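My structure is below; once you've seen it, I'll send some questions.
Shown here: the complex without one of its protein chains, the others still in place.
Should a chain be cited, it is by its letter among A, B and C, assigned in written order, with residues numbered from 1 in that chain.
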Amino acid sequence: MISAAIVGGTGYTGVELIRLLSAHPQVSIDLLTSRSEAGTRADEIFPSLRGVSDIVFSDLGDNTLATLQKCDVVFFATPHGVAMQQAEALTQAGVKVIDLAADFRLQSLTDFEQWYQQSHACPELLKTAVYGLPEVNRDKLASALVVGNPGCYPTTAILGLKPIIEAQNKQAQRLVEPRIVIDAKSGVSGAGRQAKLALNYAETTDNLKAYSVEGHRHLPEIEQGVAQLLDSQFTHRIRFLPHLVPMIRGMLSSIHMELTEAGAAIDWQHAFESVYASEPFIDVMPKGIYPDTRSVRASNRLRIAVHQDNERAELTVIVVQDNLVKGAAGQAVQNMNVMFGFDETMGLNFAPIVP
Amino acid sequence: MISAAIVGGTGYTGVELIRLLSAHPQVSIDLLTSRSEAGTRADEIFPSLRGVSDIVFSDLGDNTLATLQKCDVVFFATPHGVAMQQAEALTQAGVKVIDLAADFRLQSLTDFEQWYQQSHACPELLKTAVYGLPEVNRDKLASALVVGNPGCYPTTAILGLKPIIEAQNKQAQRLVEPRIVIDAKSGVSGAGRQAKLALNYAETTDNLKAYSVEGHRHLPEIEQGVAQLLDSQFTHRIRFLPHLVPMIRGMLSSIHMELTEAGAAIDWQHAFESVYASEPFIDVMPKGIYPDTRSVRASNRLRIAVHQDNERAELTVIVVQDNLVKGAAGQAVQNMNVMFGFDETMGLNFAPIVP
Amino acid sequence: MISAAIVGGTGYTGVELIRLLSAHPQVSIDLLTSRSEAGTRADEIFPSLRGVSDIVFSDLGDNTLATLQKCDVVFFATPHGVAMQQAEALTQAGVKVIDLAADFRLQSLTDFEQWYQQSHACPELLKTAVYGLPEVNRDKLASALVVGNPGCYPTTAILGLKPIIEAQNKQAQRLVEPRIVIDAKSGVSGAGRQAKLALNYAETTDNLKAYSVEGHRHLPEIEQGVAQLLDSQFTHRIRFLPHLVPMIRGMLSSIHMELTEAGAAIDWQHAFESVYASEPFIDVMPKGIYPDTRSVRASNRLRIAVHQDNERAELTVIVVQDNLVKGAAGQAVQNMNVMFGFDETMGLNFAPIVP
Partner (left out) sequence: MISAAIVGGTGYTGVELIRLLSAHPQVSIDLLTSRSEAGTRADEIFPSLRGVSDIVFSDLGDNTLATLQKCDVVFFATPHGVAMQQAEALTQAGVKVIDLAADFRLQSLTDFEQWYQQSHACPELLKTAVYGLPEVNRDKLASALVVGNPGCYPTTAILGLKPIIEAQNKQAQRLVEPRIVIDAKSGVSGAGRQAKLALNYAETTDNLKAYSVEGHRHLPEIEQGVAQLLDSQFTHRIRFLPHLVPMIRGMLSSIHMELTEAGAAIDWQHAFESVYASEPFIDVMPKGIYPDTRSVRASNRLRIAVHQDNERAELTVIVVQDNLVKGAAGQAVQNMNVMFGFDETMGLNFAPIVP
């Protein structure tokens, strides 16, 4: 049994973490902090937690750090820029840190500062932080002190591209053309639990839009993820375009590629199945079956379908996940499981909710 | 051609008014004011208006009143408490005022002050203001200077009860028992165009709740409407309970009554059809057919169904409308038509949008 | 570990049963039948089950009965009229039967035949069947052979009224007037997994309607439930009106009553809290807090709020549940737990999904 703290549990990733950790057999949530809600029971803000958890938000003031230091792991479900203020003191006390915001995702300080418009509080720690995608970094995670939990879009993009990049590495030739289009779609919960006119029901329902058309923060994270998989000269130019879809949860990324002649010779269905054969949460759909987002709703699974049409030189990869689970809180718990040597699926083996 | 101004057109009733008045053959929108959006084109805030209207929000500062005084009619699509500040000066200049907020709905100062928590700025004017329900007050509206446009719920409630109250008046006996339950349901646009966590898509979708369970501001308005119809001693005790339904537009009120023996002798289907036979916007459904809210979506129609079961002594009246049209902006235009002697349906004769 | 069969698992209650029983520590789903889908894996129809269950639909033909007879419990997630064909043979073989349809809900043959338009296949068995509402019939369930799992609406209605009826019994006087209005609202999944124009997305979205206005099958079930609680002469006249709300899951019943003088003297908040104090799945909300349906989404909880206004003689009870869980499959599992002596919450202790 480990002792966990959640800093800033008033958002959607926060309440999802509380839900998941409350049911985890090896975790006790011993601390939940929020400056704005200090003194309030979590189930007053989220009545769904009535009977599930009786934890109370605290604002420990000067003692926060000391109290957090007594935990085994601290999850930051805070805005960008909070975790990096406390990570150093925590790791020095032997506490592991999992940040669900972006403080430890981008290894490049320049990228971080450009896209998040702030300087980094602990660049040294950033160097040793691990990007928390277990299907890519499982080994490093086992000994990680600080984990940057991936963004939701990058999770779908990197896992959708990994078998392709790795095949190019192995074959030492281009299998898909350099240009890759990632046309991604997210449910509204991805924008967080905030009072914002653009997120008002009457503004988002029966409506669809592209956003961040000129550049989204998740692009450098996707580029970094692809670069880290790459051990060849075959770089890619990625066009990433996200859309806001009127649904609560769910994310679907359609990844469009053009096959080279060498790429057309590959059986990509088989390639994907091989790469992910032993992954507990990655499900490669049978050939010709394409997943919808609800097939993973409220679960930690991520499903991938591969469409290959050699005549048209098309390779399309479709990836779905629940943006709040595999795209956020579930992945954080999966990371924690790896970091503490628990079975990787512990506390995450629940079925999706359909309908 | 009359000259109209809209004060505060940045909300949902505001944009709906712009849509309706832009297409009205006898109206020119000459002024649109908003302090927060002064200088901005309306179609920047509502791109749906691109190509429809090129009007710009103004904040006339000290000249506002003078400019408003040049118009024939001023619509207030503002929060409660604004119209009553300017109504006197406007009417003195011969300008007619239609307030879509609550400043001129409640004739009782006490009620107003209790439910809206402010004192009234022009109690004298309130006495001559007309409650803008044309199907009840058509004659008074023709010469009204100030009109309080009804609340959305009261429109459904009063029009759903009118044939019953009038029948009781005529028969001089109770036809339904004193207790009336109005269980009402509204789409989210009724809560206005605001940045509010409780209205966030992810908070309201796939979700349903009762609200204002302990008392809603529209209750005294419904009670007043019923009292004004009454010329008998047969008063009623009304339980009004609203619910928030995950839909953009639409309102449905289910009015539950218990028939007295005398009431069971009435053919209520026929009674409703008679009362509303010549009303252009009130549609009494054929016996056994119950309207859904989309059957009036984006239109000024209000549909009513009557269910009578003498064996169980039940009388149920079901009323639907579009809360932003007949429940707000459309009714305001209908009132304007009556006030200026136009055909009552002018500019309002468009079909509902289905699907 | 008991052996369970699900007959007809292709509907929403079916897939929900598979989800719940797959995670139940004391149950093995050994048989899943469907004539139309025989030979198909369940996860082909419900991809959400990929990785959760690899069960295959069977149509055992002549052997169905023999195979079912080897199970400990058979759940019927079939249309009305199927369970009663097989229940006798199963119980004779010592197999317990839980019917999620209506075959064993109504004790009155006349009522059954009138409302379901068919004659009953095993009237003798009907006499010993238990109405599966554990909060009312827990003792009888412990030894039941056949359980009629309640309808979704009656679950909310009966549990919402139980503290009131029992208080009247105890005080031997009317605490609320005879007329009770139950204005109920359900999500669309309650209509089942069927290809039906009226359930098409574009027909139901941004739309609201009352249905079965002239009488719904759940009315006699509610009346029976109230009658069974009654041991006084204080009968009630119930008006039950359901509405179809554009949401997937969720049910909210608003129960409107008028307090008698004696009723006004009761502290109803306290009365409800007392009655349900030890119920694991019934949550009486704190005074002044009203539950929304998502607070129970995908969980077996049912939340109740009580509003009492003595001045207006109002008593309003608001009940929410997930229509597919506490209103169907979850309640069936709860019944099974009681019938087999398991902890009543076994396999049902998961948190609601929010957002």
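The definition used in the following text is that contacts are C-beta pairs under 8 Å (C-beta built on N, C-alpha and C of every residue); 3 or more make two chains touch, one makes a residue touch a chain.
Since we're looking at a predicted model, the values are computed, not measured.
Set against the missing chain, the residues A:R35, A:K70, A:K170 or A:K209 yield one that touches it, A:K209. Only one residue in the set C:T78, C:S189 or C:T316 touches the chain that does not appear here, and it is C:S189. Of A:G81, A:G192 or A:P246, it is A:P246 that touches the chain left out of the display. Against the chain not shown here, subunit C presents residues 12, 187-189, 193-197, 199-206, 246-248. Listed for subunit A, the residues touching the missing chain in the whole complex are 177, 179, 181, 183, 185, 187, 202-203, 205-211, 213-214, 237, 239, 241, 243, 245-250, 252, 254, 256, 258, 288, 290-294, 297, 305, 307, 309, 312-314, 316, 318, 320, 355. The omitted chain makes contact with subunit B at the following residues, 12, 15, 19, 22-23, 46-52, 189, 193, 205-206, 248-249, 283, 285, 289, 291-292, 294-299, 301, 303, 324, 350-355.
Operating definition for what follows: only the chains that are shown with their structure count from here on.
Highest inter-chain contact count (C-beta pairs) belongs to B-C. Of all chains displayed, C has the C-alpha centre closest to the centre of the whole protein C-alpha set. Taking each chain's centre as the mean of its C-alpha atoms, the one that lies farthest from the centre of subunit A is B.
The geometric centre of subunit B is 39 Å away from that of subunit C, both derived from CA atoms.
Spacing of subunit A relative to subunit B, judged by their CA centroids, is 47 angstrom. Put simply, the C-alpha centre of subunit A and that of subunit C have 37 angstrom between them.
Across the assembly, subunit B contributes residues 187, 202-203, 205-206, 246-248 that each touch 2 or more other chains.
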